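Note that one protein chain of the assembly has been removed; the remaining protein chains are unaltered in position.
And now, chain A:
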Amino acid sequence: MKKLIVASVGVVAALALSSCSGTGGDAGPSTELNVYAWADEIPQTVFDAFTEETGIAVNVDNFDSNETMISKLAAGNSGYDIVEPSQYAVQQLVGQELLEPLDKSKIEGIDNLAPKFADPSYDPGLQYSVPWVWGTTGLLYNATCTGGEEITSWTSLFDPKWKGKINMLDNMLAAYIAGLQVNGYGADSTDEAEIAKATESLIEQKPLLSGYNSTNYGELVASGDVCISEAWGGTSTAKIVEQNPDVHYVLPEEGGSLWVDGLSIAKGAPHQDAAYEFINFLLRPEIAAMATNDGGLASANAAAQEHVTDQGLLSNAAVYASDEQVANADFIVDPGKAMRFYQDGWTRVKAS
C-alpha cells in the first residue's frame, strides 16, 4: 500500500512538473506557436504549409464563440500567441488590455488587404488586428416556399404573411441587426430609445416565428420547414445555396451587417517572433486564398482573389458579397455601456 501511495505521489509530481515546463522563456528563435482560432476558419492546410516552410510547430485550439475566447484570455496565462477575435471582440480585448499592439515594422504585405478593411472603425489603423476572413449577416430564403417571391428586405421577417415560416438567429446582437435596421436605425446603435423600439419590433415578431435557431437554420430553409431565415454568410450557407437552386442568400436593402475575424497577438505571448512570422505568412495572397479554397470563407486579402480556384465563389453572395451589396452594411461593434439596453431588451423578447 505504501508503494502505491509513493507511486501516486510520484505521478502527481511528474504531472505538475511537466505542465509547468511547457512555456519556458527560451532565448533563441521559437520552435512552436500556440494559436487560438475559430473552428475551421484557418484551414489545416495553412498550418501544414507554415510548419513545412518554417519548421515551427503549431498547436491549435478552437473556440466557438468570442465570449468563450475572451473569458479564457481574461483568466490569464493562456499561453496563446495568436488569437482570432471578431471585430467587436477586438474592441473588448483591447479594452481589457489582453492584446499586444502590433509592431507594423515587423509586418509585410498589409497592403494586400481589401480597401474596406484597411482602416476599420473597430480598430483604426489596424493597431491590434490584421483582418483574415469576413462575411455578412443577411437573409436566406427558399423561393419554392415563398411561391417565387423574391425576398429583399428585413420587413419580410416581420410580415404576418409568412407566419410560422420565419426563423431568427438565436443570438442577441444578430437579432438586433434586423430589429434596428427594419426601423431605419443603424445596427450598431447605442441609443436607448432606438434599442427599445427594436425590442418592441422583436417582441411583436415573436408570434410569427417558427423559432430562434442559429444551429441548423440552413437545413430548415433547404427543407422548406422555414421559408425565410436571418442567416450568417459563410461556408455552410454557401454550400446550401450551391446545392439547392431554390435557396438564395441576399443582403437586405436596409444594409445587413459585416463581420471580420482577424489575427491578433495575445498579451504576453511567449513566441512573439513566430507570431509575426505567422501573420506575414497569412498575408501572402496565395496563402490567404486558401481560406476560400480550403475553408469556404471570403478572404480579407484583395490580392488573394486571383488565386481562388473556384472563381464562382467570388460572385456567390453567401461568400463574397459584392461591394455594392455591402455598401450599406454596418460593422457590428462593441456596444459598450449600451450593452445593458440590449440585454434587458433581449431578455424581455425571450421571455415574452
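The rule is simple: a contact is a pair of C-beta atoms (placed from the backbone, for glycine too) under 8 Å apart; a residue touches a chain by one contact, two chains touch by 3 or more; residues count from 1.
Simple rule for what comes next: contacts and distances are computed from a predicted model.
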Per UniProt, the name of the complex member that is left out, chosen from "Fe-S cluster assembly ATPase SufC", "Multiple resistance and pH homeostasis protein B", "ABC transporter permease" or "Cytochrome c oxidase subunit 1": "ABC transporter permease"
Touch criterion as defined above, residue of A:45, A:96 or A:144 at the omitted chain: A:96
Identified contact with the non-displayed chain, of A:78, A:129 or A:213: A:213
Which of A:31, A:44, A:71 or A:315 contacts the chain that the document leaves out: A:71
Residue ranges of chain A at the interface with the undisplayed chain: 1, 4-5, 8, 12, 65, 67-68, 70-71, 74, 92, 95-96, 170-173, 206, 209-213, 215-216, 223-225, 336-337, 339, 343, 346-348, 350-351
